[in-house]
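What you see is the complex with one protein chain gone and the rest in place.
Letters A, B, C and D mark the chains as written, and numbering starts fresh at 1 in each.
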Amino acid sequence: MRVISRVFLLLFLTVFLVTPVMASDTIKIGAILSVTGPASFLGAPEANTLKMLVDEINSKGGIKGKKIELIIKDSSASPEKAISFAKQLIEEERVFAIIGPSTSGETLKIKSICEKGRTICISCAAAERIVNPVARYVFKTPQKDSFAARKIFMQMKKMGIKRIGVVVGNTGFGKAGKAQLEKLAPEYGIDIVISEVYDKRATDLTALVTKLKAKGVEAVVNWSIVPAQSIIAKNMRQIGFNVPLFQSHGFGNIKYVRAAGAAAEGIIFPAGRLLVAEELPDNHPQKPVLLKYKRDYEARYKEEVSTFGGHAYDALMILVEAIKKAGTDREKVRDAIENLKGFVGTGGIFNFSPKDHNGLDIDSFEMLTVRNGKFVLLEK
Amino acid sequence: MEILRVDNLSKSFGGLKAINNVSFGLRKGAIKAVIGPNGAGKTTLFNLISGFLRPDSGSILFKEQEIRDYDAHRIARLGISRTFQHIRLFPGMTVIENVMMGRHRFGRTGFLGSMLNLPRKKREERETRDGAMEALRFVGIEELAHRDALELSYGQQRLVELARALALEPEILLLDEPAAGLNMRETAEMGQLIQRIRDRGITVLIVEHDMSLIMKISEEIVVLSYGEKIAEDVPLAIQKNEEVIRIYLGEEDAQDH
Amino acid sequence: MRKYLGIAFLLMGIVAIQLVASFTDSVYYLTQLTMAGYYTMAVLGLALLMGYAGQISLGHAGFFAIGGYSSAVLTTYNLLPYRDGLFYRLLEALQLLQKREDLYGDTIVNLHPVVAMVVALLLSALIAYVIGIPVLKLKGHYLAMATLGFGIIVYRVVLGTALFGEADGISDVPPFRFYGDLGISGDMDLRVENYYIAWISVLLIMVLFINLLDSRVGRALRAIHGAEDASRAVGIDTGDYKLKTFVLSAVVAALAGVGLTHFNGGIGPSEASVMKSVRYVAIVAAGGMASLWGTMVMSTFLNFMSLRGYFGSYDDALFGGILILIMLFAPEGILSISFRRAWKRLIPRTERVRDGDTEGR
Amino acid sequence: MGVELFLQYIAAGVTYGIIYAIVAIGFNIIYNTTGIINFAQGEFVMLGSMIAISLHGVMPLLPSIVLASVVTMFIGALIEVLFIRWLKSPTVLRMIIITIGLSILIRELALSIWGEGVRALPYFTGNEVSSVEIGMIRISPQVLWVVGVCLFMVAVLQGFFHFTLLGRKMRACAANPVAARLCGINTKNMVTLSFMLSALIGAVAGCVVSPITYSQYNMGTGLAIKGFTVAILGGLGNSLAALGGGIVLGILESFSVWFMPSAYKDAISIAILLVILFVRPSGLFGSKERMALKEF
Partner (left out) sequence: MLRIINLESGYGSLRVIRGVSLHVNPGEIVTIIGANGAGKTTLLNTISGLIRATSGRIIFDSRDVTGLAAEKVVSLGCVLVPEGRQVFSTMTVKENLLLGACPRGKRAAGRADKDIERVYNIFPRLRERHNQLAGTLSGGEQQMLAIARALMSDPRLIMMDEPSMGLAPVIVREIFGIISRLRREGKTLLLVEQNARMALGISDRGYVLETGRIVLQGPSEDLLQNRDVQRAYLGRDLDAEIRL
């Protein structure tokens, strides 16, 4: 019995000594990101970006004189933690808005919580189901999968490719991509001969690409966000399977190019313009934004910028923009986001509307390829 | 009437024949001993009869029922109870709890009944406790009932184990070296106790090294050597049996070396 | 009645925490306490299995996930397209269907949560039974590996199957209403009610387990754990007892899964991951293998802290560290350290004399 | 399925299998001398390759691999001394939990040292796209390195265990620890040695497979599970059996991709493990008698 009394003492202490401090002269923004765990390659750069931006904004005196207070919660890609954190942020911290989560599975779980809590949520996750059907308070910044798929199919049409194989990693991203590819292929007269899911931790995919080769496809589309996308490239070339390899916008990290080495040459994929910022014509509206983010990030963290960090950049900056316009009333800010037009972000130019809580169109994508170990515009 | 009949029993481990074609019978209400040098297969024989090992061939009949393929717990439930050469008490339990385990086979309450505290549970619990106390009284250690079993002396632990085996109300009791580790006085008391057990109508099969004890209490003796039965007779005859003397009691001519 | 003293304290504790939380305007702590309550249920089942039947399970999250996923699938799978089918009409006539509107105003007809729960529990019991027969014959590393393997298979299946939502898991699971609006639901207005639902369930399970352990069955389990040979010799069917304990603990884990899934309104593959199973084992170890109370306390504390995010990015590392420290220095659990025990440990447990013959092996 | 495809599958299977086998051999070495399954074995593989990659930044390939292996070996010794050596007759359960805890801690430590990024050593010969044509199939030259290094290690280990006094002492500890002590062998030192040896093997394996599989802080867990599967599949405690078990599992996995979604690949190999555990726990190549000698 002594044990029980000890426990309750312990619980009381932890619960009631940690009381949140309320401060009214700041704007509290919560972030639920997978900083560690299986999706850390998303969450880590996102968290870094947010910290960097908030420091910058606060050092310039904040928004309308109010400083931003950023609370980052590491969910390590577990929905149950994301749920707990979302409730915590909404009710206790009474945050103004939530940025994240990093993965689609988590976002879908907290979608209704944010709706009921009337808290703006700008997700950094990809799945279209996040904004389709539209939920009043939920937005997302990454480009829609369907546009990426369309971009790829358009390119294929140009190249005269008809029979393709699709492989995806078993993540939420891969799952959504596969669904879009399969849905849109008929529109472009493309025949998906085989579609396969592989384990996100796979270390060798020779058997899989051998199967693709045997099916005699004219091109392969790989849709994933994990290291395995470099392995696919290598294994294909190693078995002498030299058809064009298309990747998704999840390939947007120079680390993957480096990991694939020579095998990355010639990979074609759609992506936002962050990766080719320097190559853009000087009059491109995104160029200054992209260059600044890239330089700042790389100077501060000594690592290459990735499109994932860009999603967090867009999320925060859209929120800031709306607050500048509408003040600190949550409903007004929500309306402001919904009506935000022509906002220049890393992912593209956002034009939100009550029906479109993503705001990006197909032009936010460029087709890129890898040449000499670098991302370049395909058309150049 | 034979309550237990072992026929052509064999068991080998790897290449070694631990028990080779052994047959004997056990008369109801008798004390029978199995003797033989170390490694002769006595414990293996016990393990076969009590279901801890499965024989390679042969049969074991308990009241004309074939039990060779039964698992140990099923054989115990039939009423064949055993003790171990190295005492095996349940750690973390008191003496009475240990002995109560012996009455397990009379209980009927299962998982559900226990969780829901059905009325039967209470009644059974009382009966179990009474039965266990009775067994402790029989071996004469009821005053130790609430001590931690593993804190007792070696001799007392032997008695606890015996009480647990008796709490099963067995028809046959298999005793594996009950006097091992006991001093002279304790050994003598153990002998008396075994005879009292027999007087209750329980048939006893005993493996023992202490020759004086065996010769004193047993009515028949089976001698094993190298896994084979080399003699079966009354104690006096065994003592005079040439072969038994040669293999078991030591060779006279060994001194010549 | 002495044995229920702890239960009385627990009840008082549950009420006290709620009152204090409500009066200090910090009622939101109950959210994480409720979630911790469901995890505690699962861990209690594991404590019974590990501490009393002596069987390790490195795949217990698998049963939690089986419960949660079954109930999630059955309560979100829209049956409307089958409304002309005979089966649908039968279910409808038996009032086993539930009609509701989803987040976007579409009508969904799905199985009633009660039916889903019953199916989930039966399914987990069945799987535990079928798996348990061969698995529990194994010992030591083989048992650990087999249960780990079971957990991995569940994880892989959940992750690779469209029906289970693959990596996204299942969202929009409806509340489990008992009466009117009252029921398991993540709705913030029902937080206090849900806190009580979860913790009264924990309390009931504690009562059932305490009754179980204080009985013929509980004694038999302890006996098996202490000396398996001797328990067979007194007629205990050790295999049967282990199997039943395994099934019982699996069902309790599945029940916890059902509860948390309705409370969270969804479930994801992380609930089936190996790390979750390891976490459960860590908690049982920290609570002191054979101590239900210790396990309950450790589970509440650690899960609460973890769900609050106090451990930040060191969540997994912390559980790994707990495992090592406990097993190195206090294999009987931290809460079991007291002077009497420490004194006892100085004099190691007895081992019987090894002198004597070793025939037959 | 054509002949070419068939052979390509076999080749892929053998590659997987040999990687698993190296991990399994590491398991076996520790298991044989101590009866412990070291669930942290996969972390040795991870540490070896991550350290080598870091060192490769400042020195050529070969010295960085050698140095990384030596460092990992000492980490292995350190782990044994700190966490295993002083325990008095720990139960199997306790050892399982300790090594699982170790594996988690090492992994999290690696995360905080190296971050979550994916790294790789360069290909020993050729690069990412080069391949060697053997008959009708094409494989990466690194696969030949993996196969070669693995077979070399198996041969060296067999030699070590059968023809050197130290190796014989270790086998003696495995066969009969009490008798080994009575022969004047310090069994505790042999246990430390077995940890060092298996850490070394793990590290070397990590280095040769790194160009193919990449290295990441969390690569150990998956490899450990596969390695253990293979160790049991072959028959726990026997290196040659592990090699056989590895190749069997690798080929089965490789062909399973043909018949069903590759997302279930791991589930298949674990299911095979479970079946083996249920029907033939001594493994494909192990004997029942030997199993009986090793009491669990």
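The rule is simple: a contact is a pair of C-beta atoms (placed from the backbone, for glycine too) under 8 Å apart; a residue touches a chain by one contact, two chains touch by 3 or more.
Just so we're clear, the structure is a prediction, and the values are computed from it rather than from any experiment.
**Q** Looking at D:Val92, D:Ile106 or D:Ala172, which makes contact with the chain not pictured?
**A** Missing-chain contact among the listed residues: D:Ala172.
**Q** Taking the entire complex into account, which one of D:Val129, D:Ile185 or D:Val248 touches the absent chain?
**A** Looking across D:Val129, D:Ile185 or D:Val248, the contact with the absent chain belongs to D:Ile185.
**Q** Write the list of subunit B residues that the hidden chain touches.
**A** 15-16, 37-40, 154, 177, 179-184, 188, 191-192, 209-212, 215-216, 226, 235, 239, 246-252, 254-255, 257
**Q** Please give every residue of subunit D in contact with the chain that is not shown.
**A** On the side of subunit D, residues 165, 168-169, 171-172, 174-176, 178-187, 290, 293 touch the unshown chain.
Throughout what follows, only the chains that are shown with their structure count from here on.
**Q** Report back the single chain whose CA centre is most distant from the CA centre of subunit D.
**A** B
**Q** So how far apart, in whole Å, are subunit A and subunit C when each is placed at the average of its C-alpha atoms?
**A** 34
**Q** Which subunit A residues reach two or more other chains?
**A** 36, 170, 197
**Q** Two-or-more-chain contact residues of subunit C, please, as numbers and ranges.
**A** 159-160, 316
**Q** Please output the residues of subunit C touching subunit B within their complex, sorted ascending.
**A** Residue positions touching the partner: 208-209, 211-212, 215-220, 222-223, 226-227, 229-238, 244, 248, 349-350, 352-361.
**Q** Provide the residue numbers of subunit B that touch subunit C in the complex, in ascending order.
**A** 13, 18, 38-44, 47, 50-53, 71-74, 76-77, 81-82, 84-93, 97, 100-102, 104-105, 107, 109-111, 113-117, 121, 124-125, 128, 150, 154, 164-165, 168, 177, 180-181
**Q** Residue numbers of subunit C touching subunit D in their complex, please.
**A** 50, 56, 58, 134-135, 137-142, 144-146, 148-150, 152-153, 156-157, 159-160, 274-275, 278, 281-282, 285, 314, 316-317, 319-324, 327-328, 331, 348
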